[in-house]
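Below is a structure I'd like to ask you about.
Of the protein chains in this complex, one is absent; all others appear in place.
Let's turn to chain A:
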Amino acid sequence: MSSGLPPWRASASATTTASVYPSHATPAYIPVQARRSLTTPSKPTPAVSIQPAPADADSARKRVEFPPAVRSYVQRCFEPEHQIPGVTRQEMETKLKSVITEAAQSDSLYKIDWATLPLPQVMVQNDKTRILANPEASTWGSLYMAATASSAQTYKHDESSKKRKSAEYQTDSSSNGFPPWRQTNKQNAFEDRITYSPTDKRQRIDFKNPTSKSKANLEMRKKRFEDTRGSYGSSPSSRAASPSPTPTGPVVGRCQELEKNYFRLTSAPNPDTVRPLPVLMKTLDLLKKKWKSDNNYTYICDQFKSLRQDLTVQHIRNEFTVIVYEIHARIALEKGDLGEYNQCQTQLRALYAQQLGGHPTEFKAYRILYFIHTRNWTAMNDALADLTPADKQTHAVKHALDVRSALALGNYHRFFQLYLDTPNMGAYLMDMFVDRERLSALAVICKAYKPDVKIRFITEELGFESDEQSARFILDHSAEHFLQEKDGVVKLLTGGKAAQLFELSKNEAHRVVDIKGQI
């Protein structure tokens, strides 16, 4: 309660705090320089105590034995293909020096993931773009730029760059990697969707070609800088608050392969691994065929998730998007994967709100059945409030509403009639709670009828397929002696004792609803 963050923000903060861990803090996103020109001297950071002077860096180099990762990092800095026009070699060297000195002095040489740390020239370039792009800092920024451009290497400058470094690893990393002037109260919406997981997942992307892993990483990183310079800082939430310099659009994919495994994004998407819409359409056709022929749910679910991801990162929202979600939702339903189904359903609800086509009433009906299953009455209330009068006239929605009302009033007769006549794929959902409702009905029947009822009556009233099936069900939840054969027909002996047993089973069944229903 007393913490500043309210619980509904807690999850967001959990993902952000993950980035504080030094082990994978840097590679997960673009480390952005603190605003150097606006640093207030009144707030000394611990790093100020670090001795400046290049000489110190030299001595550090002699003292410390550098791990191979650092060496290869340095090597890469000087490779011609990584040079960026507009960043002089001297600037790059200064930056490199400060990076390494900083790392050595804070004992983080082994903690930093050098393979994915941006090259110093990239850092310098980013600094410049930031300063240029930020009108508030323009005066100071340009002054500073002039100073660095003239490469007047003074003691003072060196110190200021050291400050910047510490801010980069300490202050900045804790605040999401965005410089203070980009920080708004709300966090970047996209950030919330990214979990900063250890890098192993990302490395798997390159498993086909392990030898060139670091190089591929490098490529990916370069791409990322090109695309994300402004885009993720200028998502709608922050755009409202701060003037965004380069309102770049969503990612546009370049990948031509039809199939792709799903990985949860741990960084900004790379256009090389994202498939554009025409490819995705072919993918969907392929997946539909494969699902018919192979019926391999693990494969198909994975493929659909990556398909959905590609749509999301490219901000594609049209009828095709709706179709993808609908098909995935149906497949998930068929396989009883309620977790996945629920994800699709939530997205679909928003997509339908935008009138993009698809089959809104079919899925609105599922939604109602789903909330009956999870017995989420608050959400049910919301779902009911969502319906338009026209929706209520359609067969599917009407059916779902009737199911709901039959259950609310305990009208098992009507409920099981509806169960046997469920439109679309609603039966998959109803299967999930039909046994639960059979127990409720049996508890009622046992209490209300005397002295017995024919098993045939149970079979018919409770939608069983055969007398054997209903007998089996009764035996599973009560005792043998409640079923007796009289005059050639099997009868269920009703009355208090049987009612009690079914009441117990019913309560048990109603208690264990797995809300998520993940498989």
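Basically, contacts are C-beta pairs under 8 Å (C-beta built on N, C-alpha and C of every residue); 3 or more make two chains touch, one makes a residue touch a chain; residues count from 1.
Basically, contacts and distances are computed from a predicted model.
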Omitted chain, identified by the protein name its UniProt record gives, among "Exoribonuclease phosphorolytic domain-containing protein", "Large ribosomal subunit protein bL17m", "Glucosamine-6-phosphate isomerase" or "PCI domain-containing protein": "PCI domain-containing protein"
From A:Leu351, A:Ala400, A:Met430 or A:Leu493, residue that would touch the chain that is not displayed: A:Leu351
Which of A:Thr116, A:Thr283, A:Thr312 or A:Ser505 contacts the chain that the document leaves out: A:Thr312
Chain not shown: contacting residue from A:Tyr412, A:Phe433 or A:Phe464: A:Tyr412
Those residues of chain A which, in the complete complex, touch the missing chain: 1-2, 4-9, 185-186, 189-190, 192-193, 235-237, 240, 312, 315, 317, 346-347, 349-351, 377-378, 380-381, 384-385, 405, 408-414, 443-445, 447-451, 453-454, 457, 460-461
